[in-house]
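Note that one protein chain of the assembly has been removed; the remaining protein chains are unaltered in position.
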Amino acid sequence: MARMKFLCDADRCIECNACVTACKNEHEVPWGINRRRVVTLNDGKPGERSISMACMHCTDAPCAAVCPVNCFYTTADAVVLHSKDLCIGCGYCFYACPFGAPQYPRVGNFGSRGKMDKCTYCAGGPEADLGTAEYEKYGSNRLAEGKLPLCAEMCSTKALLAGDGEIIAQIYKERVVRRGYGSGAWGWKTAYRETVAI
Amino acid sequence: MKTIVLAVVAALALGALAAALLTGAQRTAYQAYATSGARVSEPGHNLVGPTWSGEN
Amino acid sequence: MFRELGRLQGRVSIPDAKAATLEQPQGRDWRQFREGWLPWIGALAVLGMLLALFAFYFTKGRIRLDHTEESGTKIQRFNAFERFTHWLTASSFIVLALTGLNYIFGKRLLMPLIGPDAFATLSQWGKYAHNFLAWPFMLGIIFMIVVWLKDNIPNRVDVAWVKAGGGFLGDAHPSAYRFNAGQKVVFWLVMICGIAMSVTGIIMLFPFSATDINGMQITQVVHALIGVLFIAAILAHIYIGSLGMEGAYDAMGSGEVDLAWARRHHDLWVQQQEAKTASGPQIGSRGAVPAE
Partner (left out) sequence: MLTKRKSGDAGRAKLQGLAAGMASGTMDRRSFLGKSGLAAGGLAALGSLQLGAVRKAEAAGSAVSGNEVKIKKNVCTHCSVGCTVTAEVVNGVWVGQEPSWDSPINRGTHCAKGAAIRELVHGERRLKYPLKLVNGQWTKISWDVAINEIGDKMMQIRQKSGADSVYWLGSAKFTNEAAYLFRKFGAFWGTNSVDHQARICHSTTVAGVANTWGYGAQTNSYNDIRNAKTMIIMGGNPAEAHPISMQHVLAGKELNRANMIVIDPRFTRTAAHATEYVRLRAGTDIPLIWGLLWHIFQNGWEDKDFIAKRVYGMDDVRKEVAKWTPDEVERVTGVPGEQLKRVAQMFATQKPATLIWCMGATQHTVGTANVRAFCILCLATGNVGAPGTGANIFRGHTNVQGATDLGLDITTLPLYYGLVEGAWRHWARVWEVEYDWLQGQFDEVPAKAGRPARTRKQNMETPGITSTRWFDAVNLPEDQIDQRTAIKAMMVFGHGGNTVTRIPEAVKGMSGLELLVVADPHPTTFAALDARKDNTYLLPICTSLEMEGSRTASNRSLQWGEQIVKPAFESKTDYEVLYLLAKKLGWAESMFKNIKVENNVPDAEDLLREINRGGWSTGYCGQSPERLKAHMRNQAKFDLVTLRAPKDDPEVGGDYYGLPWPCWGKPEIRHPGTHILYNTNLHVKDGGGCFRARFGVERNGETLLAEDSYPLGSDLTDGYPEFTLGMLKKLGWDKELTAEELAVITRIGGNAPDTVSWAIDLSGGIQRVCLEHGVLHYGNGKARANAWNLPDPVPVHREPIYTPRTDLVAKYPTRPDAREFRVPNIGFSVQKAAVDKGVAKEFPIILSSGRLVEYEGGGEETRSNPWLAELQQDMFVEVNVGDAAERGIKDGSWVWVLGPENNARTKVKALVTERVGKGVAWMPFHFSGWYQGEDMRRHYPAGTDPVVLGESVNTVTTYGFDPVTGMQETKVTLCQIRAA
């Protein structure tokens, strides 16, 4: 079975935010909820690198571990999803997530922050596939349509790779071999406890 | 026993009061993440529900 | 090049400053604490205390009022406001404790029984209760300070009390003012833990207003650790105040205790009371005399 992963090739990412708006467009993500964002390290200095970050769908996901109501589940192709019916909006997943993926409709007090929302790898949630209820709660389900996340499909320089971990690692490896440099499969060590051996 | 009941009732009352105040002071993400340069009239409510509770 | 060098901070163009943290590995350590250590510490503390009390109850049994302590006349130990304060804090504490423990043990113990849906709704309600009943608890803590701080300043008498093992060893009853050393320990325990819980609780109630993500993790660790220890300690207090010592409940129940019992356990306090009122011991509820 495929093991879905994200890989952002920091040597190609130009912080054009196509991934961000593609996600907003595909799932009608409202203002204030940023499932995906681009962070630029060393901004303005040589060695500046931009990385597009949403949720890495980790192996043994920290968010799933700390959730007091265990509302997370990992699908057969290793996409970490959660149920908004069960979520109580406590915010623990945000503390545990190394990548700051969870988003909350309300930012005020701890009491009623609303149900957590996060990148679903365009795989919807625990509702009937391609149903209106699924769209209203979790967004569209491209994986059910045999497609891949729109953020990666529309990435302007093909920096953001999504798909089976083996395949995108192979793509990235070939690139690094051909171009002679690479800043590493970003975030893989933390998320998947492995990296791409070049 | 009367004091105990009174205390419990008082606790619940204070709790309810805190609930009302805190929920009132609550700010949605689109209010919090809109700066003075932006006027957000239609923030959209997919994924978060019409009342921005994440429940729809 | 960038991996695993600790927290990575960058620049984002959106107003949500938290998004600028690209990676914070401390999340893994926090998870290790919350899923690894905390359940064990919590279980050990709470079950340990229960077992200890259980064992104590079945060995030493209940401390009976002996016959010399039933003179039939009463003396007011706590006035209405003090009792109100106690029960305001106690009732909200119980709910806070239960809902607090639910965060740790709910999914391990309760969810298998009632199923994810029901448990989620329960937890949702638990969270609301925890957040909103925290405020009465905090108010109660403040009231406690107001009414009891002055009686809980430790003094030489307490030292002697402790040396005598608080009356458990032998049958001598060391003298004590209004609160003996044990009760002062409980008071200070409630104060310290209560305030710590309140402070960390408020920080968590308004996330990221006071600190960043690592601060929030640390706050949660402190809140949880103190929480479970606090619960364990209060279990002991509940035991002594109800089952452990006969007649103790009345002090906080009706507010009046037997004069003879008071003379045996809190002799210096009774003397103070009598010195203050020329007409001897107060009987009944003739107006709340402030227990100065």
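Labels for the chains are A, B and C, by order of writing; each one numbers its residues from 1.
Please note the rule applied: a contact is a pair of C-beta atoms (placed from the backbone, for glycine too) under 8 Å apart; a residue touches a chain by one contact, two chains touch by 3 or more.
Keep in mind the model is a prediction, meaning the values are calculated, not measured.
**Student:** Name every shown chain in contact with the chain that has been left out of the document.
**Tutor:** A, B, C
**Student:** Out of C:Leu8, C:Leu22, C:Ala90 or C:Ala120, point to the residue that touches the absent chain in the complete complex.
**Tutor:** C:Ala120
**Student:** For chain A, which residues reach the chain that was dropped from this view?
**Tutor:** Interface with the chain not displayed, on the chain A side: 11-12, 14-22, 24-28, 31-32, 34, 43-46, 48-50, 70, 72-75, 83, 85, 112, 126-136, 140-141, 145, 150, 153-158, 175, 178-180.
**Student:** Take the complete complex as the reference. Which residues in chain B touch the chain that isn't displayed?
**Tutor:** On the chain B side, contact with the omitted chain comes from 19, 23, 33-46, 49-51, 53, 55-56.
**Student:** Considering the entire assembly, which residues of chain C contact the chain that has been omitted?
**Tutor:** 13-15, 111-112, 114-118, 120-121, 124, 128
The working rule: only the chains that are shown with their structure count from here on.
**Student:** Does B-C or A-C have more contacting C-beta pairs?
**Tutor:** Of B-C and A-C, it is A-C that has more C-beta pairs in contact.
**Student:** Can you tell me which residues of chain B touch two or more of the remaining chains?
**Tutor:** In chain B, 19, 22, 32-34 touch at least two other chains.
**Student:** Mark out which residues of chain C touch at least two other chains, giving numbers and ranges.
**Tutor:** As it turns out, chain C has residues touching two or more other chains at 14, 16, 128, 131-132, 205.
**Student:** Which of the residues in chain A end up touching chain C in this complex?
**Tutor:** 10, 17, 32, 34, 37-43, 49, 51, 53, 62, 65-71, 85-92, 94-100, 107-113, 183-184, 186-187, 189-190, 195
**Student:** Which residues of chain C touch chain A once you look at their complex with the stated criterion?
**Tutor:** 1-4, 8-14, 16, 18-25, 27-28, 30-31, 34-35, 102-104, 106-107, 111, 116-117, 119-120, 123-124, 127-128, 131-132, 204-208, 213, 216-217, 220
**Student:** Where on chain B does chain A make contact in their complex?
**Tutor:** Residues in contact with chain A: 19, 22-23, 25-34, 40, 43-49, 52-56.
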